[in-house]
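Missing here is one protein chain; the remaining ones are kept as they sit in the complex.
To keep things simple, chains are lettered A, B, C, D and E as they appear, and every chain counts its residues starting from 1.
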Amino acid sequence: MRVDGRHADELRPITITKHFIKHAEGSVLMETGDTKVICTVSVEDKVPPFLRGQGQGWVTAEYAMIPRATDTRTQREAQKGKLTGRTMEIQRLIGRSLRAVIDLKDLGERTLWIDCDVIQADGGTRTAAITGSFVAVVEALATLKQRGVLKKFPVKDYLAATSVGILDGNVALDLCYAEDSKAEVDCNVVMTGRRDLVEVQGTGESAVFSRAQLSEMLDVAERGIANLVEQQKLVFGEWNGWIAAAGALK
Amino acid sequence: MRVDGRHADELRPITITKHFIKHAEGSVLMETGDTKVICTVSVEDKVPPFLRGQGQGWVTAEYAMIPRATDTRTQREAQKGKLTGRTMEIQRLIGRSLRAVIDLKDLGERTLWIDCDVIQADGGTRTAAITGSFVAVVEALATLKQRGVLKKFPVKDYLAATSVGILDGNVALDLCYAEDSKAEVDCNVVMTGRRDLVEVQGTGESAVFSRAQLSEMLDVAERGIANLVEQQKLVFGEWNGWIAAAGALK
Amino acid sequence: MRVDGRHADELRPITITKHFIKHAEGSVLMETGDTKVICTVSVEDKVPPFLRGQGQGWVTAEYAMIPRATDTRTQREAQKGKLTGRTMEIQRLIGRSLRAVIDLKDLGERTLWIDCDVIQADGGTRTAAITGSFVAVVEALATLKQRGVLKKFPVKDYLAATSVGILDGNVALDLCYAEDSKAEVDCNVVMTGRRDLVEVQGTGESAVFSRAQLSEMLDVAERGIANLVEQQKLVFGEWNGWIAAAGALK
Amino acid sequence: MRVDGRHADELRPITITKHFIKHAEGSVLMETGDTKVICTVSVEDKVPPFLRGQGQGWVTAEYAMIPRATDTRTQREAQKGKLTGRTMEIQRLIGRSLRAVIDLKDLGERTLWIDCDVIQADGGTRTAAITGSFVAVVEALATLKQRGVLKKFPVKDYLAATSVGILDGNVALDLCYAEDSKAEVDCNVVMTGRRDLVEVQGTGESAVFSRAQLSEMLDVAERGIANLVEQQKLVFGEWNGWIAAAGALK
Amino acid sequence: MRVDGRHADELRPITITKHFIKHAEGSVLMETGDTKVICTVSVEDKVPPFLRGQGQGWVTAEYAMIPRATDTRTQREAQKGKLTGRTMEIQRLIGRSLRAVIDLKDLGERTLWIDCDVIQADGGTRTAAITGSFVAVVEALATLKQRGVLKKFPVKDYLAATSVGILDGNVALDLCYAEDSKAEVDCNVVMTGRRDLVEVQGTGESAVFSRAQLSEMLDVAERGIANLVEQQKLVFGEWNGWIAAAGALK
Partner (left out) sequence: MRVDGRHADELRPITITKHFIKHAEGSVLMETGDTKVICTVSVEDKVPPFLRGQGQGWVTAEYAMIPRATDTRTQREAQKGKLTGRTMEIQRLIGRSLRAVIDLKDLGERTLWIDCDVIQADGGTRTAAITGSFVAVVEALATLKQRGVLKKFPVKDYLAATSVGILDGNVALDLCYAEDSKAEVDCNVVMTGRRDLVEVQGTGESAVFSRAQLSEMLDVAERGIANLVEQQKLVFGEWNGWIAAAGALK
């Protein structure tokens, strides 16, 4: 039995709130248990220098936590004057993951700036950020489509992420902070709606792990991600058809 | 008639949500029209070096906006590696204002870290941050009092703030962003429950102003702040008695 | 009786030395009692990116103190690698104040860089910087006018600043450091030659203050500023006529 | 057939040079094909603040490239004043990997500083850094053991790493730069001598990948790592016995 | 004939003003032609960590220019957030030079902070800074001696510096900016009152130079420095005796 009574392969309750910030083209409040992340997407009509004139777009991400998102106050990175390695790693992961399901040619010469700001943290903030950002990206692109600026809808597939770990020797899905801080092995998995892998990051925090254990973790993660994609579909409405159509061509 | 139909001396609708972030000793979601600020208060059991051993506490504040709190995306200060002058000015103002109503001796050798994170901006973020932080500070100190760590409740008076400006030659209270960006004169006013001034910052943005205009702005601001303090009282419950008792001794 | 024998509404002795640094278009040594500030103005024939192509100029200011301007040595900001909040606040105030009396259209597409370097500090450095910078700006613009590069003289009015505070319950003008460090309330006031307010910043440092006290402080500040403007007129010679002519059109 | 004529599951030639820098307790020049990394280990007789007084040691790593290690010159991070996200990610990976095979209790209250400096890069620098650092760590700990400062030899198992990817749809081991820049999927694998996983990082760079493909990549990586461990054993001499003894107790 | 009519071996006019900044233990306005440097010395009753407990003192220096000390405005290093290489080089030179004539044992466990702030630059700022700092150091130490905190006067010899260069093939002393910017060779020389060398830095800026030319430059520099030391003696009064006494013991 887990600390919050869940089964080993059970996700925490999920809430996805669209249109959360009035200014942004896309914005979502993503809640996974007590983890709460605001994901906004801003559309800029130009691309970074290394892509100029190549007829394609770009997707990039930034990640932060408000200081008291955590149990004890964390110093603000803007005060320190630099990003921590953890932040850099997470924002690179978010951007890379989203680029896997966006057709950058169909996006055209524009940049999607994803901002993930954690307002309350209880484990799994990076995977919640990916799952929520995908919704915000679809919302932003739907906005562009409705304004008639996109010829093709550039989202090829669904995208969601979760964590899975080994706790006291057993595989457990979607670790909350109390579990995460004790887990022997921690694995973040990003998958598409078609169950292809986008990213697997498995780390022995205080123990090594076998190929068999990795396989078991991926089985459980896959079921969790399928569940997350179902919940994305529920909030998408007509956008589901657009993704289906865009994906069918690939 | 104003852009949103308000009277010249009318505040925007206010919502104060206590206990907004589960980890913090005090936390508030402060909403003033479309301006939304998360204010958290963290208590640390030590003081900065310049106060050590003097038997008194300290109150300090930090302020930030998420990048898409604003109409167009604002670059993250943590990415730039430094704070803007505007941020520094605002967080100094918040800290100074709160210290005016806290008895630092009665607080004891501990620091209150106030964090104001704007998640949606529509003008008046600094004054909303002050009004909301005061509630979060009272919540945090009530938590300390309930744990028995405070001998006396150190809050001497209520504290709230609002902006007032001159727009097309007329005084207007609590400017939203559309108004603020066109105002000839902008004035931020911080007052106590007893209607004493804590801070007045009047600035001719595109015009100078007369002593008479300043006086008129302060009249209107005073009524707005009285209104804000009434709303603080509504959410405080028994804490009102504690403030009254602490203030009576001063 | 004040620490240096002055009356409550008496300024410290003022000395304004024009043409102080040979390289600069305008440069002044401004002395207010023992406070000494070098104000230089550099003219650059371009404007910041946000103003390009709009047919108007810009005025910006920077402020610093040499390390031993103060009673004990202050660490150099260049060594720390960043500006303090106090410096940022002061340089924003100086730039904003000067822009209030300069017609940016008449200035044309050029930038005035104001540099205020405090070589000896004894209270009131920011207000001395404003009063001295105004003289240096007029000198720089007179240089431009004499070179024939300005069609209209862009200075609409005089500008000066002073501090006023409440000390042991009494209002006192132009606080020296010994007074400033003990004052209950501190107020910086920037006014024009026509006695319009440009900026009022009143702060309860260790006490709150009433509307009546604010009014009394402003009365005293106004008389002090009138006095400062008289002294500016004495060093201006023919430039007085140019300001009068430019202001008459507004 | 691969660009350099290798089989799909063939490593590039490996050279491990011990005692490469005269000052360091442990130092190795690790060569994998044209990738050359200097790995040094410095022993410090104290631990970071978060570990003080807990009777255990710490292992941390830093990574850099000289500017012309790469095909075109890369700007020095010391000149930019900050580390890139890539560098942070790599040095966190190296430190974490090494900690997996070091018994921090047996290390005692000391820190191993691992420095990996790439002097020539041709793909696989992070995995070469891990494989080489392990040798340098063993050398440094052998030095400590010979000085009599270690009660037990704290290395529990061998450690090596390699990359594996999918190139034109086929799995390929130990990608050189020409391959890496075209690979659809890139996977870095860190394993122990007992073939346990320490870290798996699989990334779809321009394509997603299936569970079956991940499994095939791990099979090939495992054979490559077994080969690398054999080469470590060849340079270790009597140290092999010490590792065997330390590992037997776990 | 030189640009300002001087002979090849002639210094520009020198003015040394003691007691220039009221707060500092020692302070000098050093004027060499149009080059003007404020040199202050602050005494701190502790030493840097690397010297603690060794019964000796330390002398360190910082150097800056106000932005419009130069012909065109130079960006403030505090704004850039870092020191230029030129500044670092100069402040290391000043500190090293002063340490050559101060007996650090006799100074005791205290630090002399030398601050050289150039308010007007016309070539030779670093050498003027050294010559002026020496006077400010003697003034500060005289202050300490008069307060009775120094057992022995720790100044062993006089110290002064000048530049010398090759201009159109001819040696010229004490280059002003117009000369310095055209010189083929530039040489800064620091010497003591006994004519010993402390530092020689000869640089071929746009040409190389022979041993014979170096020798001729040093001859001229030596005469210039002798002249500067004479002028130091004129402002020192009774301090000359103290230096003589301290130096006699060495």
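In this text, contacts are C-beta pairs under 8 Å (C-beta built on N, C-alpha and C of every residue); 3 or more make two chains touch, one makes a residue touch a chain.
Model, not experiment: these values are computed from the prediction.
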item	value
Touching partners, among the displayed chains, of the absent chain	D, E
Selected residue (touches chain absent from view) among A:H23, A:K82, A:R211 or A:K233	A:K82
Residues from chain E at the interface with the omitted partner, ascending	82-86, 88-89, 91-92, 96, 100, 192, 194, 196-204, 208-211, 214-215, 218, 222
Positions on chain D contacted by the hidden chain, ascending	21-24, 27, 34, 38, 40, 42, 44, 62, 64, 66-73, 76-83, 87, 113, 115, 117, 119-120
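Convention: only the chains that are shown with their structure count from here on.
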item	value
Fraction-based call for chain D against chain A, same above half, different below	same
Chain located farthest away, centre of chain A as origin (C-alpha)	E
Multi-chain contact residues (two or more partners), chain D	81-82
Touch-based graph of the chains, sorted into line, ring, star, complete or other	line
